[in-house]
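Read the structure below first, then the notes.
Of the protein chains in this complex, one is absent; all others appear in place.
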Amino acid sequence: MSEKIKSWPGTPLGEKEIKEKRILVTEWQPNLKYAWDTGAGYGRDFAELKKGKIVGTKCNKCRRTLLPARLFCEWCFRTADEWVYLKDTGTVNTFSVAYTGTAAERLKVPRIPALIEIDGSGGVAIMHLISDVDPWKVKIGMKVKAVWKPKQKREGAITDIDYWKPI
Amino acid sequence: MPLDKVTQIGQTKPLHGEIPVYAQYTFGIAGERFFREIKDKGRIMGTKCSKCDLVYVPARIYCEQCFGELTEWLEIPGRGALHSFTISHVDLDGNRLKEPIVVGLVKFDGVYGGVVHRIGGVEPGQVSIGMPVEIVLKPKTRRTGSILDIDCFRPVK
Partner (left out) sequence: MRKVAVVGAGMTKFMRRAQETGKELAWETAKLALDSCELTVKDVDCVVMGTAPDAFDMVHMKHEYLSDGAGAWRKPYVRGVLGGGTGVFTACQAWYHVASGMFDVCLAVTEEKMSSCLPHPQGAFVTCWDQFTESPLGTSLLWFFAWEMNRYMTSHGITEREIALVSVKNKKNALHHPCAQLPGEITVDDVMKSEIMAWPVKRLDVSPTSDGAAVLVFASEEVAKRITDRPVWVQGVGWCLDTMYIGQRDLYYPKYVEYAARMAYDMAGIKDPRREIDIAEPYDPFSYKELHHGEGLLLCDKGEAVRLLVDGETQKTGRQPWCPSGGALGVGNAIAATGVMKVAELFWQLRGEAGERQVPGRPRRGVAQAWGDEMQVGTVVVLGV
């Protein structure tokens, strides 16, 4: 009854009402910290990343490479069959030039998040960052290579790859 | 494949993280008035549904039973009865408190609902269900518009 409803509920407030304390507000800072266990699949993934290697698993039924590596194929719903090492080169599937961070804060220097199809995986992409390049020169289809953190700085995490740069 | 996975887990650590947000809540239409009444006038106000013969504390703008709008406000005497209580020896994170605290649900005569708050001015061992209690407000200058403008409820002397 859009037409028949004459008054729509809702009391909009502006920044002013809050800043000038014209209305009451209360704040709460959550004091929660999480520790996530990697589990078995990712555990091996990250152990390999620490060694400078990208690993996937393979389902021999649908012949897909599972990346990030995991212990079961979700389509065939069966245990993955084997671990496979992949190259640390790939192709840009898509990318962005991002001026916003995690909590929507403004970044002065843009980052280049991308999906990168890992060579040898049959076109499966992982999420990572491109750097060491003029952001406006990045193109879909561009070949890129992983730049690894120095060995002593690796901690068994996706960030052991520092970034990817065009070949 | 199933087993070689397990042996290497020790080489990785759990990943740590937190949510980078905090909350800012408005008190709402009913809450705005309810908490201002405590802050400015030191009194507890409820809203009344005449149709269902219910008085809501804390005040609300609607009756949960008939869904009608509530516009009739009335003052609730600052005296009630302790409906139930607990003596807590631990804080939110499970740490032992130096002194245990008593928290309880205070209900008021003829009111649907009640207020959860600290029970003060009494040894924990002396608290009992049904005990008459009264509101203890913070000094007016220290009230900010919060449930903590009420310092506690204490046994009526």
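The first chain written gets the first letter, and so on, giving A and B; residue counts start at 1 in each chain.
Quick note on the criterion: a contact is a pair of C-beta atoms (placed from the backbone, for glycine too) under 8 Å apart; a residue touches a chain by one contact, two chains touch by 3 or more.
In this text, all values refer to a predicted model and were calculated from it rather than measured experimentally.
Novice: Determine which of the presented chains are touched by the chain that is not presented, and list them.
Specialist: Computed over the complete complex, the missing chain touches A, B.
Novice: Of the listed residues A:47, A:67 or A:146, which contacts the missing chain in the full complex?
Specialist: In the full complex, the listed residue that touches the missing chain is A:67.
Novice: Contacts of subunit A with the missing chain: which residues?
Specialist: 1-5, 8-14, 17-18, 23, 28, 30, 34, 36, 38, 42, 45-46, 67-68, 74, 93-105, 110-111, 113-115, 117, 124-129, 135, 140, 157-159
Novice: Touching the hidden chain in the full complex, which residues of subunit B are there? Just list them.
Specialist: Contact residues on subunit B toward the absent chain are 15, 17, 19-32, 61-62, 64-67, 69.
Going forward, only the chains that are shown with their structure count from here on.
Novice: Flag every residue of subunit B that touches subunit A in the complex, lowest number first.
Specialist: So the residues of subunit B in touch with subunit A come to 1-2, 4-6, 8-9, 11-27, 29, 31-32, 35-36, 145-146.
Novice: If you look only at subunit A, which of its residues touch subunit B in the complex?
Specialist: 11, 13, 18, 23-30, 32-38, 40-44, 46-47, 50, 57, 71, 79-83, 102-103, 155-157
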